[in-house]
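Notes follow the structure.
Note that this complex is displayed minus one protein chain, with the remaining chains in position.
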Amino acid sequence: MSGSATIKPHAVKVRSTLLGLAVSDLVKASAVAIIALVIVSPLFLLLVASLKPDRFQILADMGSFRAFWVSDPSLQNYRDVATLDGSLPMGRYLINSMIILVITVCGGILINSMAAFVLAWGRIPGRALVLTLLIGLYIVPQESIVLPLLSLVTKVGLTDSFTAQILPWLASPLYIFLLYQFFIQIPQEIYDAAVIDGASPLRIYWSVFLPMSLPALATVAILLGIETWNQYLWPLMVTQTNWSRPISVGIASYFGHDSVYWNSAMAASVLMMAPVLLFYLAFQRWFVSSFISSAVKG
Amino acid sequence: MLSLGKRFLRQIGTASLASLGLLSATVMTEAGTLKVMFQGDPYEIQAISDAAKRFEQANSGTTVELINTPHDAYNEKFGSMASSNTLPDVIELDAPFLANYVWSGYLQPISGLVDQSLINDMTKSNVSQGTYPPDGKLYAIGLTDSTVVLYGSRKQLEALKIRIPKSVDDAWTKDEFEGALKALASSGVKWPIDLFRAYGTKTEWIPYAYEPILISMGCDLIDRAAWKATGALDSQACVDATTMMQSWAKQGWVVPQSAGQNQFYTEGRPAALAWGGHWFYAEASAKMGEDLVAMPLPKFGAKSASPNGTWIYAISKTSSDPALAGKFLSFMLTDKAYRESYKAHTGFPGLKSFAAESPTYADKGAMATAFEQASKSAVPRPPHPGYPTITLAFQVAMTNIFDGADPKTELAKAAKKIDDDIADNSGYAPFGK
Partner (left out) sequence: MSSQMTSALPIARSASEGRRKKRNNRLQEVAMLLPACLLIALFLLVPFISSFQIALTNQRLIPRPVPTRFVGLGNFAQVLSDPEFWTALLNVVRFTLMILPIQCGMALALALLLNQKLPFRNFFRGVFFLPAITSMAVVCVIWATLFQYPAGPLNQILSFVTFGFAGPIDWLGDTRFAMLSIVLLSAWQAYGFQMIVYLAGLQNIPESLYEAARLDGANSWQRFWHITMPSLRQTHIFVLIITTIQAFKLFVQVNILTQGGPRGSTNTVVQYMFSAGFVDQRLGLASAVSIILFLIVLVISLVQRFVMRDRP
């Protein structure tokens, strides 16, 4: 066998360990860590700035490497910003954002996946047309619909409410399309077997397709979650008081009309990233091999 | 069965009592509810909220509903409220937009509603930014105003034997100014002047900060008698003014747009002079302390000119209780704690009494010359309903001119755009009559 020198037989290789991890693994992890550091390094600016209580210092350091360094870090900005009442209660805004997030994601996953399932596996006519229409509607930029949407919402009296911030984004062409692409990959045999068993579409969707699509659902949860969390233009238009204002709009108040309050803005931005990071970490555990491969074999 | 019925009746009973209570509550609050739409920096939001609470305490039965609208989408919010007829009683607005809002029929004069003593207390500059030319009435008032000054480093200027003006009458002439730029450039300074191009290419800063140069050299964005732009904006004087500014950029004297906003006071001080707003004083003095000097804007032509204008308060025409709205404004603008907030953030005074309380702007203060400009050289941006078009057209023209385009062509293009818009709105009658 030529090229035998390149084949490394598994069983024979002796693995040395360090801290219980194979050396090769540690090397791999270090390489990845370096890549990660390089890619994520710009975010250090954010972190460093949030630890500088003097906003003039932040301004003076901008644009040079001094922006990456803080000589005496302090948590003062966080203390100032994370309040539950007062005129700019970031704590309250955070809670509002979380309420909107949970309801939108839960509702969004259900509504979008149901629709995607019907578009992928349903038998009613016109599905292709509906799908094309949906993808087409995804093109419409938000900036061009906010004003008509705002007048619609005002007419119905829903300004400054949670409903107005949740309802328009529950269903989205993007996520229906995404789930559609996943659903059509599920083998025909699985669907046929369920139909032969006499299951109704709702049952097939709920008991068969959903459990197999955890990675896709996790994707929708994460992406919809982040999109909802970072929504800015619409909540800016629709909220008037602190009642249902999310943190993305709350931070806008730190961008004053003449100058920016970087100390508070940066700290609030870091606070804003924390919950959604945890949200992401929780859902990305669903990125494990789906049931499909085992189902096909069986 | 019977118990069910009883429970049902009891439920109806409680429901009706509750709704009655709700009804009476709504009736009560409608009697004295004031809706106030505003924007502001964090300290301003705090100041207004506290003042509103104190007003409620002083006037029992009154509720002040505050609508905090970040200035990012202010006009859009205003537009949607206007079209759905839900405009609040008190509206804060950016001064240049006053004419547009009054012409569109959304505001009513505040004289008679706000205390006369307060109106008399306004500086000349403040009055000019709140006045609507066709009827000469006052539609808005504010505690603060704004201005732009020329900042420099005392040590640096003295080292180069450049004279430091002591008052507006004493300001540099065009030759002195350009001479100073040249001297600074030869002395090895990276950029003699920072015009804060870093604020952006589509920003209100451009007409705000640069129109005074045009006015000082004897022309304007638009003729304020006939309300025509062609003949004013593309006149020889304006072409000369913008050519002069272009030459500064061509010679590399101006801080480029992508070099940031802190070049005047950051480590090494790459920029020697700064054409900055009054708000720039706080961050510059934090780094430069006593070395910072605020000089009046140069007198490029026959007269001095400086900008003004900030967010001011008006009362909507559809307000259900204008008297109450006026009362609120009078209360807030004289409220001690409210004023203290602004003083602590070096708010530029728009009321003479407030100026007297602000050491920074008083006679020996660091920004005394800045305040002098308010009474001696402040000119508001054109108070015309077509201002949104005027400002955008000038922003585009100025940006292109800095980039090297021919000033005459650019200004003519801008003037045409402005006049086209005026024609599109039937001359914005009664303007132009």
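Chains here go by letter, A and B, matching the order in which they are written, and residues are numbered from 1 within each.
The working rule: contacts are C-beta pairs under 8 Å (C-beta built on N, C-alpha and C of every residue); 3 or more make two chains touch, one makes a residue touch a chain.
Since we're looking at a predicted model, the values are computed, not measured.
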item	value
Contacts of subunit A with the absent chain, listed as residue ranges	21, 25-26, 28-29, 32-33, 36, 39-40, 42-43, 45-46, 62-65, 67-68, 111-112, 114-115, 117-119, 122-124, 130, 132, 134-141, 143-145, 147-149, 152, 167-174, 176-178, 181-182, 184-185, 193-194, 196-203, 205, 207-208, 215-216, 218-219, 222-223, 226, 229-230, 232, 248, 251, 266, 269, 272-273, 276-277, 280-281, 284-285, 287-290, 292-293, 295-298
For subunit B, the residues touching the chain missing from this view	75-76, 78-79, 82-83, 100-101, 103-105, 200-203, 256-260, 385, 388-389, 392, 399-400, 403, 424-426
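Everything that follows uses one rule, which is that only the chains that are shown with their structure count from here on.
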item	value
Subunit A residues touching subunit B - in the complex, by the definition given at the top	54, 56-57, 59-64, 66, 86-88, 146-147, 150-151, 154-155, 233, 236-237, 240-242, 249, 252-259, 261, 264
Touching residues (chain side subunit B, partner subunit A) in the complex	39-42, 45-46, 49, 65-73, 76-77, 79-81, 83-84, 86, 146, 259-262, 265-267, 277, 279-280, 282-283, 286-287, 310-311
